[in-house]
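A single protein chain has been omitted from the complex, and every remaining protein chain is retained in its original position.
To keep things simple, chains are lettered A and B as they appear, and every chain counts its residues starting from 1.
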Amino acid sequence: MSHINPNFAKELERYGAKDFNLCFNCGNCTAICSLSTKDNSFPREMIRFSALGLEDDIKSSLKPWMCYYCGECSTDCPRQAHPGELMMSLRRWLTAKYDWTGLSGLLYKHLSAYIIGFLLVIVGLIVFAAKLDWNQEKIMHFGHLFEMFAIAGVFAIILLPNIFRMWLYTIVRPKVKATVKVYYKAFSELLVHMFTQKRFLECEKLQETQIKWFEHFILVIGYLSLLFTTVFLDWFGSENMFIIALGYVESAIIFVVTFLFILKRAKKTEALHKFSQPSDWFFVIWLFLMGITAFLVRLFIDIGILQNNFWLYLVHISVLVQWAIIIVPFGKWTHFLYRSFAMCFARILELNDMKK
Amino acid sequence: MKQRIGVYICHCGGNISDYVDVEQLGKLMAKENGVLISKNVMFACSDSTQKEIEQDIEENKLDSIVVASCSPKLHTHTFRNVAIRAGLNPYNYTQVNIREQCSWAHSDKPMDATIKAYGLIRAGINRVSYSEVLESLEISAQKVVAIIGAGVAGMRAAVDLARMDNQVYLIEKGNTVGGHVAQAGRLFPTNENGKEVVDRLYQRIRQQSNITLFTNATLEKVSGSIGNFWIEVKLGSEELKLNVGSVLVTTGFDFYDPKEGEFGYRLSDRVITLPDFNKMVENSKGKLIHNGKSVKSVAYIYCVGNRQSKGENRYCSRQCCTAAIHSSLHVHEKFEDMTAYHLFRDIRTYGKQELLYQQSSKNGDIYIRFEEKEPPVVELKNGNPTIKVKDYLTTKRELTLDTDLVVLVTGMVPRTDSNSVSSKLKIPIGIDRFFNEIHPKLKPVETVIKGVYIGGACQGPKNINESVQSALSGAAKINATLKSGNINLEPIIARVNADSCLWCGKCAEVCEYDAISSIANGGKLIAEVNKATCKGCGICAPTCPSNAIELAQFTDNEIESMIDGLMSKAEISPRVESQQNNQKAGVQSLAGYPKIWRTIANALEGNTLTIPQIAEKIDQEASLVTWHLMTMNRYGFVESAGLNDNEDYFMYKLKK
Partner (left out) sequence: MSIDKTKYDALVVGGGIAGQEAALSLADMDYKVLLVEKDLSIGGKMIHLSKVFPTLDCAACITTPKMSETARHPNINLLLNTNILEIEKDNGIFSIALTIRPKYVKEDLCTGCQLCEWVCPVIVDDGFNNNMVGRKAISIAFNLANPKVAAIDMNHCIKCKKCEIACVPKAIDYSMQPQNISIETKTVIISTGFNLFKPENKPQYGYGKYPNVIDAMQMDRLIAPTRPYNSVVRPGDGKIPDKIAYVLCTGSRDTSIENAIGCSVDCANNPICSQICCMYSIKQAQLLMGALPLADITIYYMDIRAFGKGYEEFYQQAKGMGVSFIKGKIAKITQKDHNSGDLILRYEDVTTGTLKEAKHDLVVLSVGVLPNNEIAKVFTNQKLELDDQRFIKQVDELLSPSLTSIEGVFVAGTAAGPKDIPDSILSAGSAASEAASYINNI
């Protein structure tokens, strides 16, 4: 027995859902979706849960993460109910639900919260830099330290507890009893999907999908390896030619690919780019800014003009801090983690079902 | 006795000939007494066959014709007109029904169907051989129309009939006009207000001096017949007798009245019907208030009293889905923050009405689908409704919802007094208990009683626009009938033999149409038949002790000869599959034809093959081969050679 909550639709609209109530339940979206299967049919089920406001069902579902938003369901929807966009909105909503701090929800629902957060970061940085007497070396040293601690801190304090909550909602509360062996077996899914997003390749329209997948793939690899290069190989401080070149390539990949993404979002030709939310914009723009400022910082170091253009590093570090303590823990960045874990959890459920 | 009879036996494009051996019957009938011509035709009713029959009548001086095809209900007039055009009296023609009565009824026993058809056609031939020349009766008609029921359908028809120069009596039993529409509030699809629409129409009626409106008027008695009906109307204490040429019945419908406890109806004031809800919406301003309580959510339950697979109302009322959705749109527009739940079975917003459904979804209305076998349950706690329903859009999950108001979307039912109207006017009633037309496509507003027409929702559920169209359609037919002031009537009526009639009055007693009275004749009283009122039902004939009254076209001679024809022994031989009647082909040379025809013909030389086999043999797409082979078949180059062993393909061979 489930109770209908008619107000849920309004709540979901604040996460970007558009006109999904136009759905007349023909099931076209589920049938056209090449990722939808006999045992895992979506997105109509999710639209239905959303229309009826069955929050618990949505919270315990992994299906929103199964969707890679190729947009075919939206293109073919006879009522133009934008099922793809609903799935996207549900991912935002789930992200907010997983987040124990509640900040995700706040940021998704209020653009002003984002802006205030960004401004606070800038003010904090200026105060901090002033305290260090605008000393370039010290600031860069703290910048590097920050990177390390931010990663560790955000992970430990925000992301891990959130993933734990996701596990709680989707595995524990629905009373799925899986053995350690099952967890062990499913764990490989996590890594494979985290680094390859191979499921994306199963989307229809092969060529288009391959290009999209490749862009996404090199962006993820570029991003992760740049993270590694800057944090652990100290790119900005390194003298090793190989490391320096590697950093250039990685940062270039980031800003070139994200620049293409920004263009596509602005053009709105594809279904998945029709309704960009602030969180989507911030994600691509900040990634782009990070890539390009990091590239330029290193370039300025190499041609020896950074000292006279120290503002550039300040811009870079403020983008970085904003990214690291706002977008990564509470923004769109998390989809990278949740989606991979969703694949892993889905595998657990599947293995469990097979056992039965 | 006729000696030059033409017999035409129809294939009805396979409807008959698939079961009845039409060709053999054609040959057998040629041997019957008096038959000069006996033919098989593909469609007797088609224009070319009609022309062919006319030509036969003229060239061979036929003195009567028999057409063996479908029910006389369909085509009696078609072939009477053929006779008239060829200069033959239309009553020297007999229709024999070998489709409804033979091929359709006995499709499992083709041989017996053929034997039965044989008997029926012989009966028809015998009958036509006794047929007389009859002249149609011309009577003068009043250019006056009575319209029963002043809802929008009746009012609108009154306007046009008056504009076409007919005197109109508009008879309404209530004290106001406009029926349900006057109280309906906002109407779909134009969003006009019901009262304003009725006012607008009423003004148009007022402008027509030749419309007389009677309100509080009850229909008491109807007598007479087309051209001259007598309508007795009671107006309070006064009684009126109106002489009219034709009657249009537009008595409308009632809304289904839910039973006590049906979805909680009458158990709580929070459960109301859609018409009541609409009035409430109309009267509320700013906030939707029901019995002092503010209403924020409304649950509409559809198909109440309709589509009952086991109940008495099996039909769909066609306008209720749209009406409920339209109300919901209105509510959404008029009041803030309203929640709407629609518990439906199928949403039937046909045509452009689909746009309303789309808008309602866009507004955020929640649609829940149930099936008849698991209807929603309305539970009342302190009078506040909670609905439990199995949602067929969410894997039959059981859902509960709290709502301030439950609106029962009630369907249409016939008027409670429709039986009395029907018995006064002798209009037949259908299975759905609405008035029955003769045929939904051929005669959709006509009833079996000549001169009595039906329009609007008394014939079956309709929305306003459809009701008006049907009533105006009736108006057009009435105007065509009355326009000249004269009406031609069927001469198939009772007639009295003055010599043998002794006026015992038995015939008058049984006549349901009061068509027989007594008259002095040659010093004695005899029965006299009112030609306009007599319907030709024939009930009088068997009651007459002295055999003095008979029905034209159904005389004893005719009936007895028909029985003889039916009883005669049929000598039918088992059916031989006849050759396709493409004998004209003859042209076996494929010179000049597409090349693939010659390739196919070569492949079939000495073979019988299926299409895929031909395709493989000549290395062509099977679809291309199908197209060409079927065209070759059509023009007589190839023919079917039965099914293959798997019985999934036909085999084909060259036609020699």
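Criterion: contacts are C-beta pairs under 8 Å (C-beta built on N, C-alpha and C of every residue); 3 or more make two chains touch, one makes a residue touch a chain.
This structure is a prediction, so every number in the text was calculated from the model and none was measured.
Engineer: Can you work out which residue in B:N465, B:T555 or B:S568 touches the chain that's missing from view?
Structural biologist: B:N465
Engineer: Out of B:L36, B:A105, B:I139 or B:M164, which touches the unshown chain?
Structural biologist: B:M164
Engineer: From the list B:N15, B:S246 or B:S297, which touches the chain that is not on show?
Structural biologist: Considering the complete complex, B:N15 is the one touching the chain left out.
Engineer: With the missing chain put back, one of B:I5, B:V152, B:V331 or B:I487 would touch it. Which one?
Structural biologist: From the options B:I5, B:V152, B:V331 or B:I487, the contact with the absent chain belongs to B:V152.
Engineer: I need the residue numbers on chain A that touch the omitted chain, in ascending order.
Structural biologist: 24-32, 36-39, 41, 44-45, 75-80
Engineer: Spell out, residue by residue, where the missing chain touches chain B.
Structural biologist: Here the touching residues of chain B are 11-15, 42-43, 45-48, 50, 70, 74-75, 78, 81, 85, 152, 156-157, 159-160, 163-165, 187, 189-190, 192, 197, 200-201, 307, 309, 314-316, 318, 346-355, 358, 392-396, 430-432, 434, 439-442, 444-445, 459-461, 464-466, 468-477, 479-480, 483-484, 584-587, 591-594, 610-612, 615, 621-623, 625-631, 633-635, 640, 643, 647-650.
Convention: only the chains that are shown with their structure count from here on.
Engineer: How many angstrom lie between the CA centroids of chain A and chain B, rounded to a whole number?
Structural biologist: Distance between chain centres, rounded to whole Å: 64 Å.
Engineer: Could you list, by residue number, the parts of chain B that touch chain A in their complex?
Structural biologist: 297, 339, 341, 347, 357-358, 361-369, 388, 391, 393-394, 397-401
Engineer: State the interface residues of chain A toward chain B in the complex, per the touch definition above.
Structural biologist: 1-4, 6, 9-10, 19, 21-25, 45, 48-49, 51-52, 54, 79
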